[in-house]
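Removed from the display is one protein chain of the complex; every other protein chain stays in position.
Going by the order they are written in, the chains are A and B; count residues from 1 in each one.
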Amino acid sequence: MSLWVDKYRPRTLDDLHYHPDLSQRLKSLAATGDFPHMLFYGPSGAGKKTRIACTLRQLFGTGAEKIKIDQRVFMTPSKRKLDVNIVQSNYHIEITPSDVGIYDRVVIQEILKEIAQTQQVDLNAKQRFKVVIINEADSLTRDAQAALRRTMEKYMSNMRLILCANSTSKLIAPIKSRCLLMRVAAPDDEEMLAVLEHVAKKEKFHLPEEAATGIINDAQGNLRKALLVLEALKMQSPDLTSNITIAKPDWETYCSKVADMIVREQSPDKVLEVRAKLYELLAHCIPPTTILKTIAYCVAEKSDEAIRADIMHWAAIYEVRMRIGSKKIFHLEAWVVKVMSLTKHHYHGISLSDDE
Amino acid sequence: MFLKPQQKQSKEAAKHAIDPALQPWVEKYRPKTIDDVSSQEHTVTVLRKALTSTNLPHMLFYGPPGSGKTSTILALSRQLFGPENFRTRVLELNASDERGISIVREKIKNFARQTPRAAENDPNYPCPPYKIIILDEADSMTQDAQGALRRIMETYARITRFCLVCNYVTRIIEPLASRCSKFRFKPLDIESTRSRLNHIATEEKIDVTPEVIDTLIAVSDGDLRRAITYLQSAARLSNAGDLKVAITPREIQETAGVVPTATVRAFAASLGIDSEDPTDEMDVDEDDTAKVRATFRKAQQQRGFDDIKSQVKLIMRKGYSVAQLLYQLHDLVVQDSLITERQKSNIALILGQADKSLTDGGDEELQLLEVALKISQAMKDIS
């Protein structure tokens, strides 16, 4: 039933496959009454949320898995209504601030205040505090982060925060210093192999080494992706024998096509063609950063060593501008034009003008 | 919004609810009197005088985080008013409280214009006839809100003193700053930090080796609050298990989110920064070191695009914070004696730009790659 990635997701700290010392720490922290605010960080697919869920279970028992979803309405200061889906159990509540955009401060403060003012009613509860999980904490606005810092101290008596972020770079220092940092590194190749084999064993099939290596190389430390790919492969060719190819997601294939176009020919017509393709990618909701990054890596791979660094340099520059700007396509194309002209000049031996 | 007394009470109640053992050490070991404040001799001398004469100007405290600004003003107010009157005489507001212009106009003004009630004579506390409004993190107030404060400060100067606390004095508008006497807080020097940490460690009965204290000082960078928080976290982790484990420097680094020195050095080496033998000080990642260094050494000989790219990917997979890594890289480069001045300034420039980009929300991987490629180029260019 259901997807493997969910079916074989560890439910308790003991079930976790890797980072045993981390699990040990979480376990002992949960055992003492002195549970701090926590910040889990690490790359996507490393198992942050799994660990958080396991920790909750360790703290509160299976009750933390009985979840309901509520729709709540919040009022912004400008009297706009916000509908927010909130996942909660009797012991914890989960919010994803990116759902509410720039109003995250309002929503978070509202929720935290509410949680902090309600005492744990369940007398059988193992802990006296409730837990608030903030997913994608790195997308919190500065405003919301600033508001958090005092709240974290103020409501320490009956509330704990667990933040989950891909990186700590975008969190302000006061928050970091109020949390116990938990780095969840991506599993290394052996660890991933172990997990894949564990799943294969449970599903009663043999996982050929070749397929496993292929999947692991493809996933780049992203275990979630690895498991999804494994399941897809298994569905498409049940025996998983030789010459299986791991299909890239469609958008990745499309990106590499765009890269091809950029490298092959540099002309205004091509710029227009590339633009059409970029629009197509954006229309499919692929995050612009991902588009730029993927294409940039592809182009760099296909280009001469001498200009690779420059290609990435401009990618880095336009990526930042893209974040600040609002018309993503301008910046994407600006990069394309830049790279095309770089390529052109490189192959035609004309040194770049003093334009920059 | 609560009115002030209620808020204080609820906070007070909340504090009572906390088991003292679970209280953050930062709160627990806040200086009780201004004499306890470490390492800010000049300020303390001036304030002590103010305490005896019970005459206080408006004050502006500025300095890096964790240098004791808030602690000082809290301790000072306690000494002035004593625990009884503290609640009615002091209003503390910080960034998480709403502090737009409307709050300045209403809450602050209302508090400012109340004439303080004459306090019962307590011989222990001078209890001068004015109130204190503490605006913590004042640099995050909007310009408008600060502007609105100007008049309030003057009008009610007789019965109210303001104390603005901020990190960046430049963010306080000039008219406000000129109304205050400024106190600069310097980052704590190593010795005071050490003695403070040792004091806490003895009080809490935990075993810390001098190396651990050194690491704490190194990662907290003069910020005593950070150092104490890290110490508490580490102590928590080591005490939490069934068997007590000693706190290791590595633990402190992990708690502080610092990239292991070996990793940084190895990464730098792959970019062509070949530093001296790193076994001298903070090399704490014993088991990994050999392995990591071996791989990086290999990479170092080629230093091609693909190698650098794979190094970057490796770092990303480990989940380290890039901003932190850049910071440490910077320290490493600046202290390195083999790199020429010119190269150093080039690299500093690169790091600075990357840091700005990261602050603007740039993608970590791209920025790290950019830095790596640029540094590698810079190292090649001149050497």
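Definition applied: contacts are C-beta pairs under 8 Å (C-beta built on N, C-alpha and C of every residue); 3 or more make two chains touch, one makes a residue touch a chain.
The working rule: contacts and distances are computed from a predicted model.
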Among "NADH-ubiquinone oxidoreductase chain 2", "AAA+ ATPase domain-containing protein", "SKP1-like protein" or "Ras-related protein Rab-4", the omitted chain is listed in UniProt as "AAA+ ATPase domain-containing protein"
Considering the full assembly, with which of the depicted chains is the omitted chain in contact?
-> A
Looking at A:T96, A:S169 or A:S303, which residue reaches the missing chain?
-> A:T96
State which residues belonging to chain A touch the missing partner chain.
-> 1-3, 5-6, 9, 44-45, 49-50, 53, 65-71, 73, 83, 85, 87, 94, 96, 98, 135-136, 222, 224-225, 228-229, 231-232, 235-238, 245, 247, 249-251, 253-254, 266, 268-269, 271-272, 275-276, 279-287, 290, 318, 321, 324-327, 329-331, 333-334, 337-338, 340-341, 344-345, 350, 353, 355-356
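To be clear about the criterion, only the chains that are shown with their structure count from here on.
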Would you tell me which residues of chain A are touching chain B in their complex?
-> 24-25, 28-29, 31-34, 36, 41-43, 46, 146-151, 153-158, 167-170, 173-174, 176-178, 180-181, 183-186, 220-221, 289, 293, 296-297, 300, 305, 308-309, 312-313, 315-317, 319-320, 323-324
Contact residues on chain B for chain A in the complex?
-> 11, 14-15, 17-19, 21-22, 24, 27, 65, 94-97, 137, 140, 223, 225-226, 229-230, 233, 236-237, 239-242, 254-257, 304-305, 309, 313, 316-324, 357-358, 360-367, 369-370, 373-374, 377
